[in-house]
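Every protein chain but one is kept in place in this view of the complex.
Coming up: chain A.
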Amino acid sequence: MKLPSLREVGTEARLLLIGIPVFLWTMIPIYHMFLFAISPKEDAFSGKLWPDHPTLHNFHIVFYQEHYFLRDFWIQFWNSTVIALAAGALTLFIATAAAFSISRLKVPGGRWVMNLALFTYFIPAAFLAVPMYRTMGNYGLLNNHWSLILAMVTIASPYAIWVLKQASDKLPVELDEAAVMDGATTLQLFRLVYVPLMMPSLVAIGTYAVLLAWNEYLYAFLLLSKDTDITLPVALGNFLAADDSPWELLMTTGFIYALPPAAVYYAFKRYMVGGLTAGAVKS
């Protein structure tokens, strides 16, 4: 085996000099959360890098709802799941229909709608939160899961429509023409030609909307308030209401809450990176 030259060692060392801080910077907050999740309270508060008595007891407390702050854990988990899936499905339906209509059917005014959607996409969501809160009150939807689902659909669809439109503009027009020539109706064209061809983008957009809704905190905490109505992130925020919060349980719940989106992200990474980053910023 050939020994590496001094120059190669130097390059490798410089790369490590960047790589190690990047690794530490990325992992410390996540490791800290994990550390709390496996530590009994005394160990967690002692600032050790590894607990003296690692335990899964915190998970037991969370799963069996054995703490005041956790008495509705499962129903909150269920709320998060239902809202995320509903928002994902609804966004997917609305955005696919709109993108098909604008890009393939060339509906009059379609470009105009696209620009409106794009405009909404750029307005920071936090700015819309206050008026949205009042609007949901006027509609009588406050403390109803539909308010959060519809708010998430409103926020997710502009980007969804835009990405889907970009993707469907790339499909050749000849496909539509051939299908129409064969006597396909518009609905058949949509169902049998368009949707199957768009599948990769649809998976990416569906995942995007589900994750967006699962991760949402601000809207969730404005629109829902009853303990049995709220989603997990709001429940996590509520831990802070007490001065002597059980941080080890907060971190355990947070860890459980963070796992599904991370798993989904890595499972669909192929679609996410291809479908989203390419569309996110077009240079």
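Everything that follows uses one rule, which is that a contact is a pair of C-beta atoms (placed from the backbone, for glycine too) under 8 Å apart; a residue touches a chain by one contact, two chains touch by 3 or more; residues count from 1.
The definition used in the following text is that contacts and distances are computed from a predicted model.
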item: Name per UniProt, for the chain absent here [options: "Protoheme IX farnesyltransferase", "Cytochrome C oxidase assembly protein", "Sugar ABC transporter permease" or "Quaternary amine transport ATP-binding protein"]; value: "Sugar ABC transporter permease"
item: Options A:Ile83, A:Met114 or A:Ala209, residue touching the unrepresented chain; value: A:Met114
item: Positions on chain A where the hidden chain makes contact; value: 15, 18-19, 22-23, 25-30, 32-33, 36, 45-47, 93-95, 97-98, 100-102, 105-108, 110, 113-120, 122-135, 138-139, 150-151, 153-154, 157, 161-162, 185-187, 190, 214-215, 217-218, 222, 233, 236-237, 239-240, 247, 250-251, 253-255, 257-258, 261-262, 265-266, 269, 273, 277-278, 280-283
